[in-house]
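Of the protein chains in this complex, one is absent; all others appear in place.
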Amino acid sequence: MIRIGVIGYGYWGPNIVRNFHAHDGSEVVLVCDKNPKCQERLRKAHPGMAYTTDEKEILNSPNIDAVAVVTPVWTHYELAKQALENGKHVFVEKPFTWTVAQAEELIELADRKNLKIMVDHTFLFTGAVKKIKEVVERRELGDLYYYDSLRVNLGLFQHDVNVIWDLAPHDLSIMDYVIAEKPEAVVATGQKHLNGVEDVAFITVYFPNKIIAHVNVNWLSPVKVRTTLIGGEKKMLVWNDLDADEKIKIYDKGVSMSSNPSNLHQLLVSYRSGDMWAPQVEQIEALRAETAYFLGCIQENTKPFNDGVAGLRVVRILEAADKSIRSRGEAVAL
Amino acid sequence: MIRIGVIGYGYWGPNIVRNFHAHDGSEVVLVCDKNPKCQERLRKAHPGMAYTTDEKEILNSPNIDAVAVVTPVWTHYELAKQALENGKHVFVEKPFTWTVAQAEELIELADRKNLKIMVDHTFLFTGAVKKIKEVVERRELGDLYYYDSLRVNLGLFQHDVNVIWDLAPHDLSIMDYVIAEKPEAVVATGQKHLNGVEDVAFITVYFPNKIIAHVNVNWLSPVKVRTTLIGGEKKMLVWNDLDADEKIKIYDKGVSMSSNPSNLHQLLVSYRSGDMWAPQVEQIEALRAETAYFLGCIQENTKPFNDGVAGLRVVRILEAADKSIRSRGEAVAL
Amino acid sequence: MIRIGVIGYGYWGPNIVRNFHAHDGSEVVLVCDKNPKCQERLRKAHPGMAYTTDEKEILNSPNIDAVAVVTPVWTHYELAKQALENGKHVFVEKPFTWTVAQAEELIELADRKNLKIMVDHTFLFTGAVKKIKEVVERRELGDLYYYDSLRVNLGLFQHDVNVIWDLAPHDLSIMDYVIAEKPEAVVATGQKHLNGVEDVAFITVYFPNKIIAHVNVNWLSPVKVRTTLIGGEKKMLVWNDLDADEKIKIYDKGVSMSSNPSNLHQLLVSYRSGDMWAPQVEQIEALRAETAYFLGCIQENTKPFNDGVAGLRVVRILEAADKSIRSRGEAVAL
Partner (left out) sequence: MIRIGVIGYGYWGPNIVRNFHAHDGSEVVLVCDKNPKCQERLRKAHPGMAYTTDEKEILNSPNIDAVAVVTPVWTHYELAKQALENGKHVFVEKPFTWTVAQAEELIELADRKNLKIMVDHTFLFTGAVKKIKEVVERRELGDLYYYDSLRVNLGLFQHDVNVIWDLAPHDLSIMDYVIAEKPEAVVATGQKHLNGVEDVAFITVYFPNKIIAHVNVNWLSPVKVRTTLIGGEKKMLVWNDLDADEKIKIYDKGVSMSSNPSNLHQLLVSYRSGDMWAPQVEQIEALRAETAYFLGCIQENTKPFNDGVAGLRVVRILEAADKSIRSRGEAVAL
């Protein structure tokens, strides 16, 4: 039985508590939130579960094996560091840390102490992303051309981070998982309209082999859109996460070029248009699968694929995007 | 009766011929296309209409008052220049010219000779764009925050221009018309996958007053999308040009900030969500209205709002986007 | 404090328990389900809440003021009757009863004992139906022409009732609420394919003043559809219950006839097509509002609008539809 302490019981914390508490192999033994109002919410959902407003009680407890850090990003480093130093595994919200340097230090610390870090990139455990990964790995799309994501809606405004740090970690972690190449450079543009942080932003990520990724995030859209296009040499994929039944559509469409060697100006373009196929997508609660996976990694002493290093790759792009956006689109090498 | 000569009878030329020939105030007296196969197509559509493969017959004819230039962009300058020098008004396909310098020279020449140049930004004459312009001018949206357009589909590949020059002139001309501010800088990113020109591109345009525009153009998308979001302080608008009946939706949604002077960290965000309204959009053939407007400008000696100067504003952004994309997103001041 | 006993803890029962238990003015004091497995589910959701497998404990308890009957339809009459006879108010699942005669008897009994019956037509408490009712009552649509509902999906098969008794009560209760006329006759057609009860059915209900209603229910549809069209003289309404944000759209569209008295064969039809308007729909949990309303009716001794008489009107149509479907569409007068 792995004993879990959860720090942070705001918007996402209750889901973490509920899932870790439901598994046979773990139990939540203590929940912390500085806001004392959270105690009543916890009591209603989990009568009898212990509660504190002092995170030290979790970080120092000898009865806790792993700590879930479900707090704002700028607190991740300090909390995760103390947990690791005290010999506890860490499950931490995305984005992993506030800086690349913090992430590197935590990874090093966990390695030294043989502890696990898992970054909660929940989307990687959804049926949709698992299916996309599978399709790309089977090379059904052929060589990838582009990854283009649109993630816009009205609010919820954050006061301390911009729309990139709020929404783009989803896209960047999925992109990192699916493309599986090392990105070369980031260009970001955007604008602040209301409270001093960017609420509209556009990020381009350059990869080797002519792969290009683009992420459009916006807190000021009147409509909610969650759509990603992935173009490949052989086929193309559309992922609409808001479609209840047909989230993923794979199009047997493509373009081929055949140059006529006798005349370089006569490139022949041929279009191919065939069937569309919407594979069934597993209906699971992603967080249920992810928390179970975390427990398994601890028990079997294996590295999660969404470990600190994966979290660092996302933070590196976020940091570069922030730098680029401040200079109106200057390319930042990674 | 204004006598029109049309140079170019490929994809778009037949629409130009049909419309100019249908008006009471004009007739097409000569059509030119270097490709002799076009003659048969013209004969079927307009039996008895004169045809030539030599554009000089149009440019030098004393019986022609205005020339429609419906040819690839790199030929616009030379054809328009000769037409103007020979005292003919010019109706020219978008984009206006291949360079800013060419556009400036043509504008100056037309002014000197008191001739009209109209650039065929057809979308400006659609019911949808007229309605958007009206809504923005009435200040229904309040101050504008952003203009974000997605224009993607599979093909049609151009061999000589990239996807920016092919698709973005639509968005840039509409943006120029609706926003009515002077843009400050352009950042463009993109990638070439097939035939040596960009087939995927993302353009950010910075305007004064924190207005930001973004255009996503892509020849390699499995699905066709033509959607523009326009966010304002008071309301927000979604234009889906592929929706047959409800192209424009105006959302009474917004976000307001009220800072608490006693505590700068406690910015209060309030969301407003009300009704949605889809105004009826005039169902007209835009090119019919545009060609009639061209005739009217000639007859009344007035400047079209989509004149050479408007065409130049679009070319200026295209030129800057090309420069920016080559340097991976370096901001190019306008 | 109104003390509630709930009989039935299958699919819908947990929602009833949760809502009645959450109100300040009521508490659930005992839950019954014959299936002993339900006890564990109840314990997890409401630790400490009393449970029994014997409904008599609820029906005979002097400590219970009102009974919620959340069991299969053929048990409603017996359970409700005993509850009423024992002086308890009754909240009963739709459809109210299995026969018209049963409904009439229960209504008479409740009246005699001055007790409340409320039939759980939950949809009447949704923001969408409330908005439709408001729009129709304000006569925005003008005289009604038709009410046409499509409610199809795959499963969930019932073994004991056909698709009409399973799905149509929703539509019939909404139709009854919105149209507010006494229906004249019912025609129903359908077919049994799998387990001896109709899984596909089509119901027409004739109303006075040329109003016609139609309900299409189907357990064998590959896609889920929940769409109702309501046509009126002045405007028309489309309700798509699966649209998260724009459930109700009101079209300023219509047809008018003006007969030319000099020539009866020359009826002039004129179409009107204007804006579309999607009013904001209140986002509430309908069952929360409905259970609160039930408590209010008890406390203030007022008749709920969705009382036994309203439930009877729906049962009357269901019974007629069953009779009509057995005779392949014979009209059954109401």
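For clarity, chains are labelled A, B and C in written order, and residue numbers in each chain start from 1.
Heads up, the rule we're going with is that a contact is a pair of C-beta atoms (placed from the backbone, for glycine too) under 8 Å apart; a residue touches a chain by one contact, two chains touch by 3 or more.
A quick note: this is a predicted structure, and the numbers were derived from the prediction, not measured.
Among A:I2, A:M276 or A:L334, the one in contact with the hidden chain is A:M276.
If you put the missing chain back, the residues of chain C touching it would be 145-146, 148, 150, 152, 154-155, 157, 159, 185, 187, 189-195, 199-200, 202, 204, 206, 210-212, 214, 216, 218-223, 229, 231, 235-238, 249, 251, 253, 255, 257, 265, 267, 269, 271, 273, 324, 327-331. Residues of chain B that touch the chain left out of the display are 47, 223-224, 242, 244-245. In the full complex, chain A makes contact with the omitted chain through residues 245-246, 249, 252, 273-280.
In this text, only the chains that are shown with their structure count from here on.
Chain A and chain B have Cα centroids lying 38 Å from one another.
Centre-to-centre, using mean CA coordinates, chain B is 53 Å away from chain C.
Under the contact definition stated at the top, the residues of chain B that touch 2 or more other chains are 249, 273.
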